[in-house]
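Missing here: one protein chain of the complex. Every other protein chain is in place.
Chain nomenclature is as follows: A and B, assigned in order of appearance, with residue numbering initiated at 1 for each chain independently.
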Amino acid sequence: MKKNDLKAWLYLLPAILFLGIFMVYPLFDVLVYSLEEGYNSASQSYHGVGLYNYAYVLRDPYFLQAVRNTFLLVIITVPLSTGIALLISLGLNAIKPLRNLFQTIYFLPYVTNTLAVGLVFMILFKKTAYTDGLVNLMIQWFGGQSVDFIDGPYWAKMFVLCFYTIWVVMPFKVLILTSALASVNPEYYSAAKMDAAPRWRVFTKITLPMISPMIFYLVITGFIGAFKAYSDAIALFGTDLNAAGMNTIVGYVYDMLYGSSGGYPSFASAAALILFAIVLTITCINLLISKKHVHY
Amino acid sequence: MEAKLDFDRIERRAKARKRAFTAADYVFLTLWALMVLFPFYWMVLTSVKTYGSYNSEYIPRFFTLEPTAQNYLDAFTAVPLGRYFFNTIVFTVVTTGLMLLVIIPAAFAFARLEFKGKQIAFTLFLSLMMIPNELVVITNYVTITNWHMRNTFQGLILPSVTSVFYIYLLKENFEQIPDELYKAAKVDGTTDFEYLIRVMIPISKPTLVTITILKVIECWNSYIWPRLITDNPQYFLVSNGIQEIRENGFGRENIPAMMAAVVVISVPLIVLFLIFHKKIMAGVSRGGIKG
Partner (left out) sequence: MKVVLDHLTKRFPSRTKKGDDVIAVNDFCFEIPDGKLIGLLGPSGCGKSTTLNLICGLEPPTDGKIFFGEDDVTRLPPENRGVGLVFQNYALYPHLTVQENILFPLQNLKGENKLSKQDMLEKAMQAARLVQIEGLMERKPSELSGGQQQRVAIARALVKMPKVLLLDEPLSNLDARLRLQTREEIRRIQQETGITTIFVTHDQDEAMSISDMIVVMKDGIVQQIGAPQDVYDNPTNLFVATFLGTPPINVFDAKIKNGEICIGDRAVMPAPGIRDQDAVLGIRPEGFILDQNGPLEMKLNRVEVMGRDTSVVSTHPASRNAQVRSIISARNQVDKNAETVRFSLIPDKVKVFSVKGENAALWAGSLESGRAHEEE
């Protein structure tokens, strides 16, 4: 090897070392774990190789609950948050005064600690002996029945989780869409104006196609992000998500690994790989659809 | 004359529609701004209400006339919030610093140096970007446990000091520095390392600042890894610290004190954001990364 080659690899060495130990090796290791049956973390021994871990996970009612919660969360929040973000960005794009102020405010949740602000949402929605909480108060103003969103019925808990998730992911989407809208050449709008195109037609025929690559990008990253939901749920419902019936797939993986129900890295690995397979499949489907619909 | 009247009407209608649209737009934007800001307001408001007054308000009040700092005192005395805070600062500073030390040479090698196997190595690097954290966390947890590094700073820090994405971002930036500068430096007898330190890093400072800020945000808010790797409150960071406060905090449900803690751990990043909001937003939209 030449001296120059050696020097280059030396520059890369720290990165390779860290990535090797904490990314590449674990990648293979997780596969191995998921196939080792009856692994015991105390004695580090196992008694067989096979797909039993996958079978176990797929039959585990907690896992199925987690899958159900995660899919619901994904199906509700991804389209809703992208849609609302599009509305907000269009609104932002149409004004001049105060635009920067609004943009800055909208971005604020991005830099806040999900766990910490989650607690605020919890007290806003929670019903205790002392108070029904602010949200319930508002529901009562409009003549509704108060509900405990944190310890109450499933739909209420799901609602809070989706609501908080949307609140958390909105800054990123608004930012991306606003800059996508801003980068559309204004001549297209002038041209459309000259052609007397109505507002709605300008939106569907020009704006939407022009920013469609970014919308698809957001949908894809939105799916991936929502499938990995975890800390939002923890913030709202506490660490024992299984008891609350609000666990997510990622939550299930960590519960299997650690904590009161932990100590089963094999089950955790199998669940993580199942999640990876789901995300990969959905991403591929998304990419195929976007190939068909994003022109240019 | 007929035509003239018609024109006036068209013009008036167009103006009225535009005005109505703009008004509706501002209302809508303001509503969403309130939606975003309200939790922050509520958290500050609650944190300055006394324990007694908070619990006696069956119908929560939107303001308070007797603000108190007692909750902030409680947050630092009744629970080890100061400790969590200190840990997080150490974790954030060391992780970010080490990361820069690791990614700068790597980005330099990929951007500037010619060596055997560069293409393959870079492709492998890029493919690592697709690997989700959830897949590797399990083994890392076992690795750190086996190294007896649970409840240590090393255990917290080591797995987070590299980022393929940031290497990629920095490499792209390094490549934009014109070749002529490198050739000129070579003619002047500058070594590669000196060139990196004296030319490339100063030129790429904006990108490095962006990367640093983004990494600081990421570190400050990280929850999953600290929760897995520490069970001794001596080593908790703010995220799992606040969770600990929530579950076994002040001995009783002391929501105002909890909110005080929430305010304290939210403030540093909000201040950072208010100072650097242009940089942060530009960095996030360029990097296209999700928090």
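Note that in this section contacts are C-beta pairs under 8 Å (C-beta built on N, C-alpha and C of every residue); 3 or more make two chains touch, one makes a residue touch a chain.
Small disclaimer: the values here were computed from a predicted structure and weren't measured.
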item: Neighbouring displayed chains - absent chain, whole complex; value: A, B
item: Candidate in contact with the missing chain, chosen from A:M138, A:A191 or A:L287; value: A:A191
item: Hidden partner chain, touching residue among A:I206, A:A244 or A:I282; value: A:I206
item: In chain B, positions touching the absent partner; value: 3-4, 7, 10-11, 14
item: Interface with the unshown chain - residue positions in chain A; value: 185, 187-188, 190-198, 201, 205-206, 209-210, 212, 295-296
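Here, only the chains that are shown with their structure count from here on.
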item: Gap in Å, rounded to a whole number, between the CA centres of chain B and chain A; value: 16
item: Footprint of chain A on chain B - complex, ascending; value: 21-22, 25-26, 28-29, 32-33, 35-37, 39-40, 42-43, 46, 55-60, 101-103, 105-106, 108-110, 113-118, 121, 125, 128, 131-132, 134-143, 158-159, 161-162, 164, 167, 192, 217, 220-221, 223-224, 227-228, 238-240, 242-243, 246-247, 253, 255, 258-259, 261-262, 265-266, 269-270, 272-273, 277, 280-281, 284-285, 288, 290-291
item: Residues of chain A that touch chain B when the two form their complex; value: 1-2, 4-5, 7-9, 11-12, 14-16, 18-19, 21-27, 29-30, 33, 41, 87-88, 91-92, 94-95, 98, 102-117, 119-121, 123-124, 128, 130-134, 137, 167-172, 175-176, 179, 217, 221, 224-225, 228, 230-231, 234-235, 238-239, 250, 253-254, 257-258, 265, 268-269, 272-273, 275-276, 279
